[in-house]
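Handing you this structure, nothing more for now.
All protein chains of the complex are present and in place, except for one that has been dropped.
Letters A and B mark the chains in the order given here, with residues in each chain numbered from 1 onward.
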Amino acid sequence: MSERDYPLTWKRPPQILTHRGWRWGLQIGFAIWLVLALSTLDPNWTRIADGWERGMRFVYGFIQPNFSSRWRDISNGLVESLTMTLTSTVAGIVISVPIGIGAARNVGPAWIYYICRSIIAMSRALQEIIVAIFFVAMFGFGPFAGFLTLTFATIGFLSKLLAEDIEDIDEAQAEAIRATGASWWQVIGYAIQPQVMPRLIGLSLYRLDINFRESAVIGIVGAGGIGATLNTAIDRYEYDSAGAILLIIILLVMIAEYGSSYLRRFLQ
Amino acid sequence: MLEIRDLTKTYKTGDKALNNVSLSVPKGQVVGLIGPSGAGKSTLIRCINRLVEPTSGAITLSGRPLTGIGAGELRAMRRKIGMIFQEFALVERLTVMENVLSGRLGYVGFWRSYLRRFPAEDIQRAYRLLDRVGLMDQADKRADALSGGQRQRVGIARALAQEPELMLVDEPTASLDPKTSRQIMRLLIEICGERGLPAIVNIHDVPLAQQFMQRIVGLRAGRIVFDGTPAELTEAVLTKIYGAEDWAAMRKGTEEDKAADADTLREMLRLGA
Partner (left out) sequence: MSERSFPAEWRRRTPRQSLAIWTLWFGLVALTVWCWQVMNENTIWAFVADAPRQAADIGSRMMPPRWSYLPELLWPLWDTINIATLGTILGVILAVPVAFLAARNTTPSLLFLRPAALFLIVASRSINSLIWALLLVAIMGPGLLAGVIAIGLRSIGFIGKLLYEAIEEVDAAAVEAVTATGASRAQILEYGIVPQVLPAFWGITVFRWDINIRESAILGLVGAGGLGLKLQGSLNVLAWPQVTMIMLVILATVVLSEWVSANVRSAII
C-alpha cells in the first residue's frame, strides 16, 4: 500500500453557529452595538478628575475604617438589619411552605397550582427596591416596611425552589406511601417532607444570607437597616464611616456563608 | 532504553507507594506491569514522566536524565514519552483532531496552539495516525460523540503524535468491554512493534497480560516481586503477587475470553481487515 496523500491543513469546524451568515451577522451586529453603547456612556472627564481625590479618600476610608465616631448609628442600623433579616426569613418560610406545596404540579389540584404560581411570579418579577418604595409609602419609614419587603421577596424565592424540589422527588416513594392507603396529609408527611427537608433547610439558610445583604440596600429608600446608615454616611462624605459599614457587611456575609455551609453539613 | 534505579516514592500521608524499584526496559520491548490495586503500578508509571514527583532514585531515557531536571527540560522530555490512560482522558468538548494535535503541544508555541495553526507536517501526521487507528472520517467530530473503543484509539493517536521514544500505558482496557479490549491491546502491540517502541503497560487483567506481553513484572506493596516471561507466571508466582486466590476460576474466565477473541478474529476476517 502506497502512502496516501493526507491534507496539510485543518480548520476547526464551527461548533454552535454553523451557518456562515449568522456568524458574520452576529459579530458585525455586536461590533456596531458596542460602538453605539460606548458612545452613549459620555463620561464627564472633568467631573471624574474632580472625583479622583474623593475616590482616594474612600479607598483610605476602607483601609483605615472609622468605627467609633458614628458607632451609635451603625449599631442601630445593624440591629435593625439583623432583626429584619431573621424575622422576614422566618415569616417568609412559614408562608412559602404552603405556597411551595401548592405550586408543585404533582401534589395539588390545578386551580391551586395556578394561584400559587402567579403569587410566585409576582414576587419574583418585582425588584426588592421597588417593592420597598411602595411599602414605605404605605407603612411609613422604618424596619417594618423592610420586613415586609424581604418577606415578600423570600416567598418568591423559596416557594419556587421548594415547588421544583417537590416536583423532582422520587415519585416511587410517594407511590409506595399512597399504596398503603395513606391520606393526603400522610403522603406529605411520610413521602415528601423527608425528601425535601434537607434542601429546604439549606435554601432557608441561603435566603437568610441574601436577606441580610438585601437589608443593607433597601435602607436607601427608607426601609430601615444598615443601608440607611450607609446612605447617610455617603451623603455626608464620611468615607471612613462608610468604609467601616461596608467592612462590617462583608464580615457578616462571610460569617453567614461559612456558618451556613457548616450548619448544612452538620444537619445532613 | 529506559533505566529506573532505586526509585522510591513516599506520599505526604506517609504511604510508601514505591520501595527501591529498579527496572530497565530495552528498545522495542513491551512490559506488562501487574499487581493488586495499591501496589504502586500507577505511581510507577507516573513517576517516569513525573506527573508524580519521585522521592528518590534516578530515571533515564536513552541516556538522558528524567529526574533532577528543570521545568523546561522536563517539558522537553515529556514530549518524548507518550501516555495512554484508563478513562481515555480526552478533552471531551474538543474535536478528535484537536485531541490528536494536542500531542504536539510540547513542540509548538502558545499562540500557534491557541489559534489552532499547527505546522502542515503536524496536520499531515495527525491525519496519518487517525487513518492508522481507523478513525480517518471522524476527525471533525467532538470526542464525546465517540464510543469507548474509538476514544481509546484517539488516545493512542494523541500519544503517537508526540513521536515518542517510550509509551506509558495505564490500564488501557479497564473501561472497555472484553472484545474491544482485545482489539485495543492488539493495536497497541502492533504499533509498538512497527516503531520499535518500548512500552510499560499497567494491566489488572492477568490473562490479557499473559496473552499480549513479552515480559511481565509483578509489583506488590511497592516492590518488584516477579520479573519474567508470561510462561513463567505460575500459580505460585501469582499467589506471591496477589495473595491467595482461586486461580482455577480465573483460568476458566480466560477460556471465555479466548472464545470472545476467536469471535473478534472471525469478524475481522469477515470485514476483510
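To be clear about the criterion, a contact is a pair of C-beta atoms (placed from the backbone, for glycine too) under 8 Å apart; a residue touches a chain by one contact, two chains touch by 3 or more.
Please read these numbers as outputs of a predicted model, since none were measured by experiment.
S.K.: Which of the visible chains would the unseen chain be in contact with across the whole complex?
M.R.: A, B
S.K.: Provide the residue numbers of subunit B that touch the chain removed from this figure.
M.R.: Residue positions of subunit B that touch the missing chain: 49, 51, 75-79, 81, 83, 85-87, 89-94, 98, 102-107, 110, 113-114, 155, 158, 162, 168.
S.K.: In the whole complex, what residues of subunit A lie against the chain that is missing from view?
M.R.: Residues of subunit A in touch with the missing chain: 16, 37-38, 40-44, 47-48, 50-51, 54-55, 58, 79-80, 82-84, 86-87, 90, 125-127, 129-130, 133-134, 137-140, 142-144, 147, 213-214, 216-217, 220-221, 227, 230-231, 234-235, 237, 242, 246, 249-250, 253-254, 257.
Everything below uses one rule, namely that only the chains that are shown with their structure count from here on.
S.K.: Need the CA-centroid distance for the pair subunit A / subunit B, whole Å please.
M.R.: The answer is 49 Å.
S.K.: For the complex, which residues does subunit B have touching subunit A?
M.R.: 95, 97-98, 101, 116, 118, 120, 123-124, 126-128, 131, 139-140, 142
S.K.: Across the complex, what residues on subunit A touch subunit B?
M.R.: Residues of subunit A touching subunit B: 4, 6-13, 15.
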